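Missing here is one protein chain; the remaining ones are kept as they sit in the complex.
What follows is subunit A.
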Amino acid sequence: MTDLNKQIPPKSAKIATGAVVCVESEIRGDVSIGARTVVHPKARIIAEAGPIIIGEGNLIEEQALIINSYPENIMPDTEEVEPVTMTIGTNNVFEVGCVSRALNIGDNNVIESKADLGRNVSLTSGSIIGAGCHVNTSEVIAENTVVYGASGKRRVQSEKPQPQTLQLDFLMKILPNYHHLKKAVKGGTTPHSGWAAVWVHNLALGNVSLLP
């Protein structure tokens, strides 16, 4: 099974119904996007070194970059590297121009504009990474932490940031008026996918012929 996975690398994103993903966004690799998530045009979600799983209710704004890239000291073709999945939870906000390479992001986090997250940071829930802050330590950031300031000062706030439900509802109504959306695609190459994937799989193996 794993061989076949490598032979047919999944090319299309799995977009759940109810998610609004604009056509102008760039989604490469094995990405699955949950319901009620809004991906703005010019957002980039790139799964190079492994799949990305994005939860529900997330807001990914323009020019945000969510990338699951190879760690810097490993060339892509030299060794066989295990693909590591990047998981993003629910109700997160990725503001304009932020870069996120973090492998684990929990729920209700806000990553403000031009923030930069390294690969080994783990956000739990309720954190706010302030605008322009670079966080590339390898640590688990506690709940309800705010990182702000040029030197990355931190403090703990008493409550998590509000989920952007109003904004999400508004966007889900307005964006389709002005942008084409990527179609919701179910299935892929996971073993538990639907009949379409099985058909494609068999086609690759040569078991099914296209001629009537």
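Assume a contact is a pair of C-beta atoms (placed from the backbone, for glycine too) under 8 Å apart; a residue touches a chain by one contact, two chains touch by 3 or more; residues count from 1.
Operating definition for what follows: contacts and distances are computed from a predicted model.
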Q. Which of "Sorting nexin-6", "Dynactin subunit 4", "Pyruvate dehydrogenase E1 component subunit alpha" or "6-phosphofructo-2-kinase/fructose-2,6-biphosphatase 4b" is the UniProt protein name of the chain not shown?
A. "Dynactin subunit 4"
Q: Decide which residue listed in A:35, A:96, A:131 or A:181 touches the omitted chain of the complex.
A: A:131
**Q.** Which of A:19, A:64, A:111 or A:146 contacts the chain that the document leaves out
**A.** A:146
Q. For subunit A, which residues reach the chain that was dropped from this view?
A. 114, 128, 130-134, 145-146, 148-150, 153-159, 161
